[in-house]
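The structure's right below; bear with me while I get my questions together.
With one protein chain held back, the other chains of the complex are shown just where they sit.
Letters are used for the chains, namely A and B, taken in the order the chains are written, and counting of residues starts over at 1 for each.
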Amino acid sequence: MTGEEMHALVRRLYPLCRSITGDGLRRTLEIIGESAPLRLTEVPTGTKVLDWTIPREWNIRDASIKDPSGARVVDFQESNLHVVGYSVPVHATLSLDELRGHLHTLPDQPHLVPYRTSYYAETWGFCLSQDTLDTMGEGPYEVRIDATLADGHLTYGEHVVPGESAQEVLISCHVCHPSLANDNLAGVAVAVALARRLAELPERRYTYRFVFAPGTIGAITWLARNRERTGLISHGLTLACAGDPGRLTYKRSRRGDAEIDQVLAYVLKDRPHTLLDFAPYGYDERQYGSPGFNLPVGSLTRSTYGSYPEYHTSGDDPDLVRPEAMEDTLETLWAAVQVLEGNRRYQNLSPYGEPQLGARGLYGSLGGRSDTKEAQLAMLWVLNLSDTEHSLLDIARRSTMPFAALADAARSLQNAGLLKEWIS
Amino acid sequence: MTGEEMHALVRRLYPLCRSITGDGLRRTLEIIGESAPLRLTEVPTGTKVLDWTIPREWNIRDASIKDPSGARVVDFQESNLHVVGYSVPVHATLSLDELRGHLHTLPDQPHLVPYRTSYYAETWGFCLSQDTLDTMGEGPYEVRIDATLADGHLTYGEHVVPGESAQEVLISCHVCHPSLANDNLAGVAVAVALARRLAELPERRYTYRFVFAPGTIGAITWLARNRERTGLISHGLTLACAGDPGRLTYKRSRRGDAEIDQVLAYVLKDRPHTLLDFAPYGYDERQYGSPGFNLPVGSLTRSTYGSYPEYHTSGDDPDLVRPEAMEDTLETLWAAVQVLEGNRRYQNLSPYGEPQLGARGLYGSLGGRSDTKEAQLAMLWVLNLSDTEHSLLDIARRSTMPFAALADAARSLQNAGLLKEWIS
Partner (left out) sequence: MTGEEMHALVRRLYPLCRSITGDGLRRTLEIIGESAPLRLTEVPTGTKVLDWTIPREWNIRDASIKDPSGARVVDFQESNLHVVGYSVPVHATLSLDELRGHLHTLPDQPHLVPYRTSYYAETWGFCLSQDTLDTMGEGPYEVRIDATLADGHLTYGEHVVPGESAQEVLISCHVCHPSLANDNLAGVAVAVALARRLAELPERRYTYRFVFAPGTIGAITWLARNRERTGLISHGLTLACAGDPGRLTYKRSRRGDAEIDQVLAYVLKDRPHTLLDFAPYGYDERQYGSPGFNLPVGSLTRSTYGSYPEYHTSGDDPDLVRPEAMEDTLETLWAAVQVLEGNRRYQNLSPYGEPQLGARGLYGSLGGRSDTKEAQLAMLWVLNLSDTEHSLLDIARRSTMPFAALADAARSLQNAGLLKEWIS
């Protein structure tokens, strides 16, 4: 998928009113499934998932605040951000003063509408720009939220690209945010593009599992239902904010030096980027990295959680997301996939002295030159460090040689019978 | 005790002629005991203590050098620094030339009187300013030291503030220096103030032991008599030079990364300070940190051993010591006590995924805001790292959150049944 195609997917998903449950979420998964077929799971309200319980399902049809003239000064049809997520139904006529406790604005960004939710405390509310609020008189206002909060299900979807090994690479995207483009439709679109590109590989070492689930409760639900599977997760990433123009940011897994952490640091080193240590907030790496699971799951974003002015506001719209930024995120992920797929350990089968590479046609015959060729250097590095303790990535970092050159060297040496893969 | 009260104690102790034994030392311990009651130990001359032997007890009544006119050009009554500590008695009439070998001056600081001792080699001597020496003619001079060096005792005092645990925090001050104010009456005064403040705490986790003993031989004597107790010393500090206007200096224990080392580095990080590695000279951390004991005892000073121009001279008088500097030292120690008392390890009892804090009233109900409150962040950090491997201080250093906020969070989580203290 090109950047433009990913951007088209963002725009198509943008208007839907997603939440942690409900039909907006289902429709989102349906559209994702058109590009990357999903296995859907519906978990009933009341189900215990780890320390949590699946909440009632929330669906909303309409909501508005009408002024005395009947005009909709705040209108859900214009933007689903106008309603606090999980608002209970309400129909009342209130003065502005009575209404104020239910209104959320951003006084410092007066033209933007904030994004607010109240999943676990029953209330209702509206979000609007401070500019709009400033124009509102005393009222009275007719307030209506046509929503239902009732027993139902929490829905999530999984797409699997199978590989030779049952060991998995997990890519997890939250899909619960309504009309917010970078957070996280851009992440969703990049994940879909990555899934499609992986499917085109002639062979894959790892199985790749994409989880599209609501934030927090969705990841917790997936973990609760896949507790025994987590041992198969060799590497993982949460993917979010994948399309803004900021530089790439990798946040290390809780382990701090997992292979995924090494791989992302390696592929990012030649691009503008930021590396962050794990912290127990942000996206669902919080759950994957809870101490009981402690999975090797880092987080790739461009601008980070909470760090850009449009974050969780109506400013996070499709214009904030750039096709070329999503392409850059995708290419970075692809580079990481290359390294993950090729990052093996080997055993030098001729470890005493250097083997005679020239006799095997692997080494230039004319001696004395100091400009030893890269391919020859790569073979010397691989031979020297293939003592079962160093991965190819370790060798790349130590030698500062390109990973691909070392992987080529390993292949040549393996073909010559000088190296064999080492399975611990 | 206020800074002024500590300074008053320094001034009161200043005139006494202390040494490693004798009545000046006893009187000093008596005055300390008025504020912090001491258990005194008297160890007889000749007692073997580790590799050493308790020396004879030294007491001095008077000493002078009289010029041909009978005037006291060097007078012990003016300053006890004028006599080399442990000088044997002498009464003789000598020319200046004969006397010179017994006179100590500081040619580079001509107006100051040096501090000199000769505990373990029998001799006698006088200390005087170079300025005074320069005015002295050929003599003859009547020289008299009215001192006794005889079998007696070495005296030290201990003050204990009991806590829940038999595990101890050791605070050790040398009390053998005569009229020197910063080194170490300021350390003594701050220790007394700390002891009194600790006594006011409603409860203490640790038992705090204050040792007031002569330098080197006193610490060695205490160690010799408490060899089996040393296993109870969980943390310790020598405290000296606690009142000069210089920045605080912490010298790490021999272990280098003991908890006391971490705690002091942590409480000092927001103040002007210097951190030093352990070195086997300085104060009695040399003895506590000898390889056989290897106790986790660091050293807190302001200006360090030997580093300020007034060090071991008559310039180290009560004017060098500032009430506000002693208060600053005391507050730093108090901050360290807070961390030591609260620095526990916990076990997250709900380690799979985050527990639902909102359902327990521990988490704000309105979602979407990026300004997660400090208390909530602190809970997330404590939960995430309470895997029995991280202390609260580890979490404070990793999260850069205030220790107190994390300790509060741990308390809330413990009350909610989500955490329990982990005893290794």
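What we mean here is this: contacts are C-beta pairs under 8 Å (C-beta built on N, C-alpha and C of every residue); 3 or more make two chains touch, one makes a residue touch a chain.
What you are looking at is a predicted structure, and each value in this text was computed from that prediction instead of being measured.
Of the listed residues B:85, B:187, B:318 or B:342, the one in contact with the hidden chain in the full complex is B:85.
Shown as candidates are B:286, B:302, B:322 or B:345; the residue that touches the absent chain is B:286. Against the chain not shown here, subunit B presents residues 50-53, 84-85, 114-121, 123, 216, 219-220, 223-224, 227, 254, 277, 279-281, 286-287, 289-294, 305-306, 311-312.
In the full complex, subunit A contacts the hidden chain through residues 348, 350-356, 358-359, 365-372, 377, 380-381, 383-387, 398-399.
To be clear about the criterion, only the chains that are shown with their structure count from here on.
Taking CA atoms, the transformation carrying subunit A onto subunit B includes a rotation by 120°, reported to the nearest 5.
Centre-to-centre, using mean CA coordinates, subunit A is 54 Å away from subunit B.
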